[in-house]
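For this view, one protein chain was removed and the others were kept in their places.
The first chain written gets the first letter, and so on, giving A, B and C; residue counts start at 1 in each chain.
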Amino acid sequence: MELPTLQDLNLAVTLPSMGLALWACVVLAVGLFLPERRRHWNLVLSLGGIVALFLYNLTLFDLPADRQSAFLGMYRADNFTAFVNLIALVTAFFGVLMAYEYLKRTHIDRGEYYPLLLISTSGAMLMGASGDLAVLFVALELLSIPLYIMSGLRRPNAASEESALKYFLLGAFSSAFLVYGVALVYGAAGSTDLSEIFHRVNAGLILDQGLLLAGAGLMLVGLGFKVAAVPFHMWTPDVYQGAPTAVTGYMSVGAKLGGFAGLLRVFIVALPAVSGAGDATGWQDTIALIAALTMILGNVVAIAQRDVKRMLGYSSIAHAGYILMGAAAAGSPDVRDFAVSASLFYLLAYAFTNLGAFAVTVAIEKDDATNPQLDDFNGLSKTRPVLALAMALFMLSLTGIPPTAGVVGKFFLFQAAVNAGMVWLALIGVITSVVSAFYYLRIVVNMYLREGPGEAQAQRSFLGVAVGLAAVGTFVLGVAPVLFLDLAQRAVLVALGG
Amino acid sequence: MEPAPLNISAYVVLSAILFAMGALGVLIRRNAILVFMSVELMLNAANLALIAFARFYNQMDGQILVFFVMTVAAAEVAVGLALIVVIFRTRRSINIDELSRLKD
Amino acid sequence: MEVFDLVPLIVFIPIAGLLLNAWIGRYLSEKGIAWIACGAAGLSFLVAVALGLGLAGGSEGKIVPIVDWIKLPAVGVDIPWAMRVDTLSVTMMLAVAGVGTLIHIYAVGYMHGDARFGRFFIYMNLFLASMLLLVTGNNFLVLFVGWELVGLCSFLLIGFWLHRDAPDPETGIIGGIKNTNAAKKAFIVNRVGDFGFILAILLIWWTFGTLDFGPIQGAAHAAGHEEVAAGEVHEAAPESAPGGEAVAPVTPEGVCQPTGEGVFPMAEAFMAAGCNVKLGSAEVPIGTLIVVVTLLMLVGVTGKSAQIPLFVWLPDAMAGPTPVSALIHAATMVTAGVYLVTRNNVLYEAARGVNILPFGLSPPDIVALVGAITAFMAGTIAVAQWDIKRVLAYSTISQLGFMVAAVGLGGYVAGMFHLVTHAFFKALLFLAAGSVIHGVEHGAHHAHEHGTHEARTFGYREGVLDPQDMRNMGGLRRRMPVTFWVYVIGALALAGIFPFAGFWSKDEILLDAFLRGSEYGDPTGWLVLILLIGAAAFTAFYMGRQVFMIFFGAPRTQAAGHASENPPIMTYPLIVLAALSTLGGLLNVPGLHPFGTWLEQSVPHAHTADFNVLLALVALAIAGVAVALAVVIYYMRPALTSDGLDRLQRPLGPLWTFLHRKWLWDEAYHNAVIRPFNALGGLLAHLDVRYLRDGLDQGLYGGFNRIAAFLGGDFDLGIIDRVVNGVGRVTQQLAGQARHLQTGYVRNYALSVMLGVLAVLLILLLPLLFGQ
Partner (left out) sequence: MENTPISLTTIVTFLPIAGLIVVLFINREREDIIRWVTLGTAVITFLASLGMVAAFDASNPGLQLETYYNWIPGFNISYHVAVDGLSMLLVLLTTFIMPLAVLASFDPIKERVKLYYCMLLLIETAMLGVFVTQDLFLFYIFWEFTLVPMYFLIGIWGSENRVYAAIKFFLYTMAGSILMLLAILWLGVNGDTFNLPTLLEKLASGALVFPEGVEVLLFIGFFAAFAVKVPLWPFHSWLPDAHYEAPTAGSVILAGVLLKLGTYGFVRFNLPLFPQASIDLAPVVAALAVIGILYGAWVSYAQKDVKKLVAYSSVSHLGFVMLGIFALNAQGVQGGIMQMVNHGLSTGGLFLLVGMLYERRHTKLMADFGGIWKVMPLFGALSLIIVLSSMGLPGLNGFVGEFTILLGSMGSNFLAVGFTVFAAVGVILAAVYMLYMFGKVYMGPVIHPENERLPGLDWKEVAVLVPLIIMIFWIGLYPTPFFGMMDSSVDALVTPYTAPGGSVTAAPELAPAPVAAGEAASVGLAPGY
């Protein structure tokens, strides 16, 4: 057995995720020595790193085949990875931007926030890039552990601490399922390399079908927990409500992104034919069922919410359902490429939209550690017309009304489902979309149609930039989706050598 | 290399029992630390399975994975205990049943 | 350029007049407005005269297209604005424009001082234009436009005094509201008639592929029809299209094939061929279709010409100014139904031979019966009315019944003849009645100014005088001599007394009925004859009653005593009309029958029966007896009893009340139609709000909210929680730890995850178990 050379490791392509983690350490180290009045360097350094890696990541699309793998196949540097990186970096960018002033005014301005966020982001990126179940697990924890900490960042605050512990305990619980699932799959297939698993499964060289299926199911549970799919969703509203709003905002996209990247990577690359029953894959129906339940429960329960963050929590559950619909559609070989790109595009659209919505919520939130309520939006269109307009745009996008990213994204997801022959699932999707209009419109109603103080906290600088960029992103993806669709379309998943 | 003869199912069943016990512990225990310990038990059940399979296939993959799991578990312990300490400071209790402020 | 090309002017001139008045009328004096309006009417009449002279000169008339209207070339729909000059339309034009002009002039005096003088004449010109459009239209749709527009004008003019805030004497309803209601009633009832008409038009288009009447038939062609008697199917169907190519009217499958000639020639050809009409996916025999079409048209006729059952609007329409009553509701518009049947004589005669209705009736029979019954019924009602205009209104309905009966009997000439003479004498009577009303109003003013108090008035609640109530009149003969004389002439003409116009025309109608009974052995003819003679007797009686009540005896009120004659601008038109009423009979003088010959050119089924002296004498005798009765009852003694009742009121008892309340038609309609309509409308609106809006929406919305709240609260935290709790409890018991029944939330969430795990594993593994 020859030792691999440095060149074989192909480190350059791993730079977006690895580099971000390393850069997080730098930020952490620098942050330790920053005096109070120089704290903005945290922001500058974080953003600088993110932007630089974002630009670098753009060069990583369409790499030659021999450069698409690093760390001896444990890291995949295909277009899927690049696109996930792209979304993740966008998410991190907004996460940093909307937190800066918020952390200051809620007196939780700790330097750790930025490195934690960056590390978590790198975990999300790594999940999409994992070529090995070991990497998947490590990436998952890399994504999760910082989030546990960030949720409890606001201390001493009972709600924040409670949400952190809940998240932590349940998160650890679910990772245990993932690990056990990994173990079972390994036991069944005899390898942790995704491509290798695929080949073994495909060739029928597995120890026991039941072992494999159980392993796949347990992995689905672990990842389903991350994306907040029903019935693994119950932590979501509580944690969303308790965590600091900026963290919730980041988490609502970042964790979901990581979860879906991992889910797609594992199930499409390693286990496309896990049931061995021709083109219909065993896990497809399960995911479809979960998607349906998730869409229904998320949308319906969101209606009853008064707390904005809780409502957005349920909303994020619902959107997980929509993307799961794409994942389910990806189980059909004919639709796989289309469904994967549709899911990725939707994730990007969701990133802009949901981060924008959270940015506005951050702007609305009062300094007294009370959670923003729906009534806090009353009359916002008069006091802060631009902010209200942006929020309206985000709400329309989440509902799926043109001209926004949301409608284009949903259209493709539904198209994927119809294409995969799951018209019933698309039907549930479209019906729950109407249901979602109930609660999204409620915010628009409060902003535009009701009178009220609706005063936003007076930050115009960074948060405003975040809102503005998110709005632009939401709108541009809506009218000119082709800008990113092209990339998303190239981000298809195949088992290497398969 | 031929896999060594090994009655794999016994190991798998044992790990499954351990895993189930851990899961039950999570469901039943009220003390946050005990809950967390139950999670550790689940992880170790997985480790057991991994080791057994690695031995079964006679390769390194599973064993390497075990190291990863252990490392990560250590990290979780660090974070988890810290969180529990913080909670204890605020509430003077680590009974998870009292963590019910956040609800509808 | 032929003289016939002038025909569009007959419509455009009144339109120009009304536009001019609408544009600059507010800057003009009454005189200026009057000149424009009357000038327009007069010019129209001159055009009609020119056209008439052109026709009389032996020309055949002409179809004058103006412009495309509804044209869908791809499917061959082509309905242009086009006008038709033939003897029938010119007859109507002359009558309408002629009488119209006189009434315009009269109205200048009558409407003097009205705040909306200008608007009145705008409406009047609009009416003239619409009516002339109706009679000149060369296809059913243009005819229909005029048909509806005259209804609109009727609406506008009935409701002209819509702001009157004085209460109505009879009902106590505010005048303006009463006028408004009358106007609405007229429009809506007419719409019911139009409903039938429009359906007929639709059927006609799908049968014939056109709505054009057809080419104008020359005198030779008309002569060719001379021998065609009613009931026979026509043979001489033209076989060639205008292009000259021979087109068979029937496809090999026996389906009627339109040849593009026009409705009437094609109708004859189709009837001759006995083909089927393809209507949508169904096929209907042509005869059936023509019966349906003619019956639907009859619905339109009953609406416009105030026949049973749709006549109810006409008496109420008397709320309008009197010139309106004269022009629209007596002389012209209401005769449109008669014109329609005459115009469609080919269709009606074709339908006569189709025997598919019960009792062996054919559509023309039904037309005749409707007319005769209406004539009789309205005649009886008129006997028991107090209002001078109301008597005339019922008289109009009755006379329209005569005309409708005539055309139903196939007596198109007689019907048109009566139409013309009736236009003269009924316009005369209405205008004279208006003159009476005006005079009495003047008298009332005069009396009021001189401080004299009415000892007793009729029809009023609070001693306010109703100038239209005949009980408030009496002895006006001396105060208003011109009015008196013209009124008497009108009354005699209406009563059918020799030698006035009404005698001749009514006699022809009776004769047609008689011939229908005797020559064709048609029992309908006898029935109609009896009804009409009865109606004629009542006519003579109530006209006598009216004349005596108004002009003879002593004045019963101060107002009547102080009444004065009206200015010449009102009386001159009366004199002209009186002359026409006297001499109008010459139009179709027996022996020569110039009117009949004239109409034969455009009415293929026109025929004129020879004067029957015996029948005329009988009719005259009956009228004479009726007049004599009136003399006995209303002239020999004071017209009213001492307690202000009609002489007949007590002897007749309930019958009088029945007649006075118009056979209870209004009550019947109110109970049978209007109340259910309102109730249903209210109910639907209520249901709409209650169930569709509030019920369905709120139910959906509320139900949805409840489900959401349930899922969000009870379900997510309740049911799931409870299930989770229950499962948790079981788990705990299994573990031997039954101490703590209450579990915390985190554990519940964990349990939810656990359950999910089990479910996922189950779903994934179950097929495996069963598969093996």
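Heads up, the rule we're going with is that a contact is a pair of C-beta atoms (placed from the backbone, for glycine too) under 8 Å apart; a residue touches a chain by one contact, two chains touch by 3 or more.
Everything numeric here is computed off the predicted structure, so don't read it as measured data.
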{"item": "Visible chains in contact with the missing one", "value": "A, C"}
{"item": "Options A:Pro4, A:Pro156, A:Pro402 or A:Pro453, residue touching the unrepresented chain", "value": "A:Pro402"}
{"item": "Selected from C:Val3, C:Ala50 or C:Leu202 as touching the chain missing from the view", "value": "C:Leu202"}
{"item": "Absent-chain interface as seen on chain A, which is shown", "value": "381-382, 385, 396, 400-403, 407, 411-412, 414-415, 418-419, 423, 426-427, 430-431, 433-434, 437-438, 441, 444-445, 448-450, 481-482, 485-486, 489"}
{"item": "Absent chain, residues of chain C that touch it", "value": "67-77, 81, 119, 141, 144-145, 147-149, 152, 155, 159, 162-165, 174-177, 179-181, 183-184, 187-188, 191-192, 194-195, 198-199, 202-203, 205-207, 209-210, 251, 253, 255-256, 258, 260, 277-282, 284, 288-289, 292, 677-678, 680-682, 684-686, 688, 692-693, 696-697"}
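In this section, only the chains that are shown with their structure count from here on.
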{"item": "Between A-B and A-C, the pair with more C-beta contacts", "value": "A-B"}
{"item": "Chain centre separation in whole Å, for chain C relative to chain B (CA means)", "value": "94"}
{"item": "Centroid distance [mean C-alpha coordinates] between chain C and chain A, Å", "value": "75"}
{"item": "Multi-partner residues of chain B (at least 2 other chains)", "value": "23, 26, 35, 96, 99, 103-104"}
{"item": "Sites on chain A at which at least two other chains make contact", "value": "165-166, 169, 173, 177, 238, 304-305"}
{"item": "Of all residues in chain A, those that touch chain B in their complex", "value": "133-134, 137-138, 141, 145, 148-149, 152, 155-156, 158-159, 161-166, 168-169, 172-173, 175-177, 179-180, 182-184, 186-187, 190-193, 207, 211, 237-239, 241-242, 304-305, 310"}
{"item": "Parts of chain A lying in touch with chain C, wherever the complex brings them together", "value": "165-166, 169-170, 173-174, 177, 209-210, 213-214, 216-218, 220-221, 224-225, 230-232, 234-235, 238, 275, 282-283, 285-286, 289-290, 297, 300-305, 435, 438"}
{"item": "Interface residues, chain B side, partner chain A - complex", "value": "8, 12, 15, 19, 22-23, 26, 32, 35-36, 39, 42-43, 45-47, 49-50, 52-53, 56-57, 59, 61-62, 64-65, 68-69, 72, 75-76, 79-80, 83-84, 86-87, 89-91, 96, 99, 101-104"}
